[in-house]
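Here is chain A:
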Amino acid sequence: MIADIDTLHPLETEGARLGIKNPAQRYDRQGERNDQDRMEAAMRAFAHDFGATTAVYLESCIHCGMCAEACQYYVQTDDPRYTPVRKLEPFKQAYKREAGPFAFFYRLFNLKHRVTVDELQEWQELIYDSCTMCGRCSLICPMGIDIARLVGQARHGMFQAGLVPHELWAVAERAEREGSPLGATPKVFKERIDWLSDEYDVQIQVDLDSADILVSMSSIEIMKYPQAIVATAKVLNALGEKWTIRLDGYEATNFGMLSGNAQWQKDLSMKIINAAVKCGAKMLILPECGHAYGAMRWDGANIYGKPLPFEVLHVSEFLARNLRNGRLKVKQVPKSVTFHDPCQIARRGGATQAPREVLAKLGVDLHEMSPGGDLNWCCGGGGGVVTIHRADELRYKVFQIKMKQVDESGAEMLLMSCSNCRQTFDDGQAHFKWDKTAHSLLELVADNLAR
Partner candidate 1 sequence: MSEVGIFPIKRLDVPQAGNRGQLLAVVNEIESMLARLAHDGSSGSIDLRGLPISPDDRDHLRRIFAEGEVRAVIHALGRTEVYESIVRGVWWVTHHDDDGRIAAEFVEVTYMPEILKTPPDDIADGLETLRTQLPTLAEDCHRA
Partner candidate 2 sequence: MSHDESIGESLRKQGISRRAFMKFCAATASLLALPPGMAKVMAETLERARRPSVIYLSYQECTGCGESLTRSFSPTLENLIFNMMSLDYYETLQAAAGTAAEAARKTAMKENWGKYLLVVDGAIPLGIDGAYCTIAGESAADILTEAAKGAAAVVSVGTCAAFGGIPHANPNPTGAVAVSAVVKDKPVVNVSGCPPVPEVITGVLAHYLTFGSLPELDHLGRPTVFFGNTIHDRCYRRPYYDEGKFAKTFDDEGARNGWCLYELGCKGPVTYNACPTVKWNQGTSYPIESGHGCLGCSEPDFWDKGSFYSALSTRNWSGGTVLGAAAAAGVAIGVGAAVVSRRRRAQREKEKQS
């Protein structure tokens, strides 16, 4: 099915995880440039983010170290290098020299030396491999510093310096070039849709000129969990909505954002926004993908430069709303279930209650993880980390927290509403030969629709 996709950064299709093939040799400096050039580019990107909000955060840290206790990487390794706020060190250093109120003195007396390429190189692992931007640290910080957001900003400089882990850079580059990071080009997508509507006898609207609802998908779903497309269609058709998928704007993942390229982030988001505007959609449904929610629901309007002319809902929110108002009916599912909250949807997205409403309607016996909801532990695959091969060992270490949580919940079924989490779970399951399989909340609903 995906035979004719681009081979510049070949996909790895065999494993449980979908991603770019592990390069034979590490190559984590993009482009042929001198160090000075890289530094200048990083500084320009950093400077872009030095607004008042960031400044207040960077001025406020009291080095109390509490964030370490919230971070899965520190908790699982006891390595102080993984202390979240320390991951910002070069960014902070640049701020003090370039933008802080005492920047003049920092430069004059060289109190904080210039950030060097070597430092950034060293920090590459900390900013990418060992941070999913899950935001637990942002919740423990007694000063209220939103460390996760700052890591996101720090990645901008890293990208401009050409210092991104290679696979993450490659998927982002593919997304920018092909419209999808993982080979789900419009052509591939269209083939999939045709095949799915045939196979499952479900009507999937494509490229309508006018629709109330625009549906976007994650390429992970398209390539690995195509059932999600079927499930979405089933639900929308059951509701009798006037909806569509548009091939000029369907890819909800945003590896531009995860890799740290603000321009690519914008390009990717604008495709969907333009598509929605074009078909006059009143609502955009985001797929089961965590960072897609952050990228569109919260960053979308800011990229657009004004409020979006449509509502943005995560599919779980959409389900909850329609179950609540009675338009959608489901059968009872007599099972015990535990739910994994995707960080970007729950903790950092604010849509924590929606899946619980859905689960309540399904009548399942919900066993919450401990801690669950807003303080749920990350699966370890977010923030693009799942794509980075050299981070695998570390990722498996932190995944053990997740396995323990799931096992301790004692539930029969493991649900989540993020396909990236889901592939991380699949990969972890394969690695540890674990007996728990991750399932999609959307698919469970679609499978149990009542007439």
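General remarks:
Note that in this section a residue touches a chain if its C-beta (ideal position, glycine included) is under 8 Å from a C-beta of that chain, and two chains touch if they have at least 3 such contacts; residues count from 1.
The set was built so that all candidates are chains of the complex that A comes from, given by their letters.
Note that the structure is predicted; figures quoted are calculated from it, not measured.
One candidate from 1 or 2 touches chain A in this complex, that being 2.
On the chain A side of its complex with candidate 2, the touching residues are 40, 43-44, 47-48, 50, 98-104.
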